[in-house]
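Yeah, one chain of the complex is gone here, protein chain that is, but the others are all in their spots.
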Amino acid sequence: MADIPMYRVRTQTRASYSAGAVCVVLIAVFILLPAFAGRGLIQDLFFIFTMLVLAQFWNLLAGYGGLVSVGQQAFVGMGAYAMFGGVILWGMDPVPAILLGGVAALIVAIPTAFFAFRLQGAYFAIGTWVIAEVMRLLVAQWKLLGGGTGTSLPRTATREMWATEWIQATFDVRGAAARDILTYWLALGLVIATIAGIYWLLRTKRGLALAAVRDNVEAAKSVGVDAARMKWLVYLVSAMGTGLTGALIYVQKVRISPDAAFSVTDWTAYVIFIVVIGGIGTIEGPILGVLVFFILQSLLADYGSWYLMVLGLIGIVVMLFAPRGLWGLISEKTGLQLFPVRRRLVLTNPQDGANTPKTDK
Amino acid sequence: MIWIDTIIQGVLLGGLYALFAAGLSLVFGIMRLVNLAHGDLIIFAAYLILLLVSLLGLSPFLAAIIAAPIMFGVGWALQRHVLNRVLGPDILPPLLVTFGLSVVLQNALLEGFSADSQRLPTGEIATASVQLGGLNLGVLPLLTFASAILVIVGLNQLFYRTELGRAFRATSDDAVTAGLMGIRPERIFATATAIAMLVVTLAALYLGMRANFDPNIGPARLIYAFEAVIIGGLGSLWGTLVGGVIIGVAQTLGAAINPEWQILAGHLAFLIVLLIKPRGLFPRAVD
């Protein structure tokens, strides 16, 4: 009897189901964490979450989009300064002003992309850096927001920030700690939304097109993928996400200066190392990378420049000997995929309805 | 008159930027590699010269002559053992490795020499000047500019008049076929980076004699160099000089209006050229 085999397209793996379950539990724990955890842990997690969001967006840009930017600090800085502008100039509450930060980053990303996309490959990288420098220098001329020396959020704005009163009453903490809890929750929400959003994007047709563009622009064009439009989409989405994160980071930091907000080391170098060490071109990589990064920082932070030197060396060694990063090594050894985006054909047997997995080789 | 003076100062400053850029241009032209640590290598060379000056009590010029072969070796080893491993169709690995190298170099220099500003001792030459048609021109800026022209003439001679230059161009065209001619591409690449480091040493000498430097200023030199290369058009060394001059003039004009605008004006000039002529002023016909 000649059966016609039936196939279904699948992306889930068994590990991805368990990962989903673990995620739900983890998210619940993270939401409730401020009830038991001390302020130090909450601040550490805020740092981890925000760096992870920056890393995910840089990874989307470079790892999936093939657009290696060294100028993401432009959007951190613009997002943060737009938030400050909303609060100081227009009297906005800092929390909604974060959204303003995202929108501002998106708006400046449009002319930025127009310039940067005129440069190819490696020159794109330095081009984005030049544009970030231009923005830093321009913002330093903005005297109302402190010019080159920077400024702080007004005390009234931070004291009366949305929901802080409720948090103070519920958790019985003081104003500054309540602000940390609020920004922590916002960062948690941003991480979840970012990872879920990127995962969703990569699994749509657009996401497949993106991978096609990264792997081979000509081939992608020949099957009708509009490479230029994908580049724009990825660039603008990353800019907006990075701007939102920048604004959020500076709600927590309270104090801003052009040199800090547009720092290539803090907002791009660290982020690149997180992604490279963890594993570029995967969603899991930046998660693993940010944990390694945090541990290294905790161990080596007292050694100042040695810390950055070690980080740089690890980055170089990983790129030379394990270009797919730590997660690449792990998934090569174990075949594990927590966020599978690759599609597999699954044989469905009409006789008994059971699924027989096929390897994708 | 003051404006003419400002512009001429800018032109001469452009010579320094052309020196920053020539090495970058050379390496890109041969192996399509953009070295993000280029600026930090210039600062590294400046500290090397400083070290030789203070340890051996030499003049900066003599120290640079000793530093040059050391930098040549550094460039050779760097290319041979690190960068050659990541060259390929994917631009990500070389970018990330050189970016890592930039961070490592900056912090190694910070650890070794602290964040304090340094300057190479220059003696009388720093303040010496010549009168030319009512203009007062510094000897050091003139020397810098002349060196930039000499470097460009020299590199062009090397490229178009020597067997090594032929091998450079052939390898850049087609590395596999170059191998059939007995050329070993890895060696050609290492030689090219080593030569670029000789130019870097010269750039470091003038940078260190003309201005203060500290471990953190490398990336900004990379950016000026990059802007000069793009303005001039990839692959054209004379174009790179023109690019350097445009950045230099824009910076001195900007600074004459408001000292805070110096750097900004240079970047804006770059963006304007990019807007009008995306492939630079003197693009090569074949890329």
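Of note:
The letters A and B name the chains in turn, as written, and every chain counts its residues from 1.
Note that in this section contacts are C-beta pairs under 8 Å (C-beta built on N, C-alpha and C of every residue); 3 or more make two chains touch, one makes a residue touch a chain.
As a convention for this text, contacts and distances are computed from a predicted model.
A chain of the complex is left out here; the name its UniProt entry carries, from "Hydantoinase B/oxoprolinase family protein", "Ring-1,2-phenylacetyl-CoA epoxidase subunit PaaC", "ABC transporter ATP-binding protein" or "Heme exporter protein B", is "ABC transporter ATP-binding protein". Among the chains on display, the ones the left-out chain touches in the entire complex are B.
For the options B:Leu158, B:Ile183 or B:Leu281, the residue in contact with the chain missing from this view is B:Ile183. Only one of B:Leu51, B:Val82, B:Ala170 or B:Leu281 touches the chain withheld from this view, namely B:Ala170.
Contacts to the hidden chain, counted on subunit B, fall at residues 163, 166-167, 169-170, 172-174, 176-184, 286.
Throughout what follows, only the chains that are shown with their structure count from here on.
Per the touch definition, subunit A reaches subunit B in the complex via residues 62, 66, 68, 70, 115, 118-119, 121-123, 125-127, 129-131, 133-134, 137-138, 140-141, 148, 264-265, 269, 272-273, 276, 280, 304-306, 308-309, 311-313, 315-316, 319-320, 323.
If you check the complex, the residues on subunit B that touch subunit A are 32-34, 36, 82, 85-86, 91-97, 99-104, 106-108, 110-111, 219-220, 222-223, 226-227, 230, 260, 263-264, 267-268, 270-271, 274-275, 278.
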